[in-house]
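Okay, structure first, notes after.
The chains shown are only part of the set, and none of them has been moved.
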Amino acid sequence: MPEYKVIFHIDETNKWELLLGNVRNLLNGMDNEKVIIEVLANSEAVKYYVKNPDSDAIINTMESLNIKGVKFVACNNALMAYKINKDNIIHFVEIVPAGVVELVKKQSIGYVYIKP
Amino acid sequence: MPEYKVIFHIDETNKWELLLGNVRNLLNGMDNEKVIIEVLANSEAVKYYVKNPDSDAIINTMESLNIKGVKFVACNNALMAYKINKDNIIHFVEIVPAGVVELVKKQSIGYVYIKP
């Protein structure tokens, strides 16, 4: 069985809905093929990892995708830039020191890159 | 002779002109080197696969690039989301069940990804 690895990159808050639709379609479209999916948010996109009226529906979708195995990751440089306290982030989000380093390293081990 | 494979990703209607210029420049710049080019449209970008006053000039350019071997592909999830009847799509466009799956699978067989 082939195995695919995908890293989705998001750096704009207004792309979350589109991106999560892409992730859902990927999961639904892969049938029996195994796919590993990571969503890497940097810049202003990390703001939707914090519960607020704007991010509410988005976070519900993230949660349902996370249950299906999708990994959500935040760039710590971005968290600091937007003064976001790590304690306020939704619990299943992992934090990496630099999102851009994550994008490079994951691609270097065979992840394909998609930027919705 | 080296062979290159490229998949262009578009998900915004207002990027079509830029993307098609990129494709044209790629064809012109590759000289004798063989290049295989696919344009994958998902989300709202599929709307320009249907003839309408806005898409008219764009479709003419697509057609001239298609004659030179460029493949144009539509995401069926997007066609359904925008209630686009397959019969109304320009004839040379191929349809895949999920654009995002196409992006993953093509990259996994050596296509490089460009998102104008």
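Here the chain labels run A and B in written order, and each chain numbers its own residues starting at 1.
Everything below uses one rule, namely that a contact is a pair of C-beta atoms (placed from the backbone, for glycine too) under 8 Å apart; a residue touches a chain by one contact, two chains touch by 3 or more.
Just so we're clear, the structure is a prediction, and the values are computed from it rather than from any experiment.
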Number of identical chains in the entire complex, 2 depicted: 3
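To be clear about the criterion, only the chains that are shown with their structure count from here on.
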Chain centre separation (chain A, chain B; CA means) in Å: 25
In the complex, chain A residues that touch chain B: 2, 4, 6, 18, 21-23, 25-26, 28-30, 35, 112-116
Chain A partner contacts - residues on chain B that touch it in the complex: 9, 11, 42-43, 75, 77, 97-101, 103-105, 107-108, 113, 115
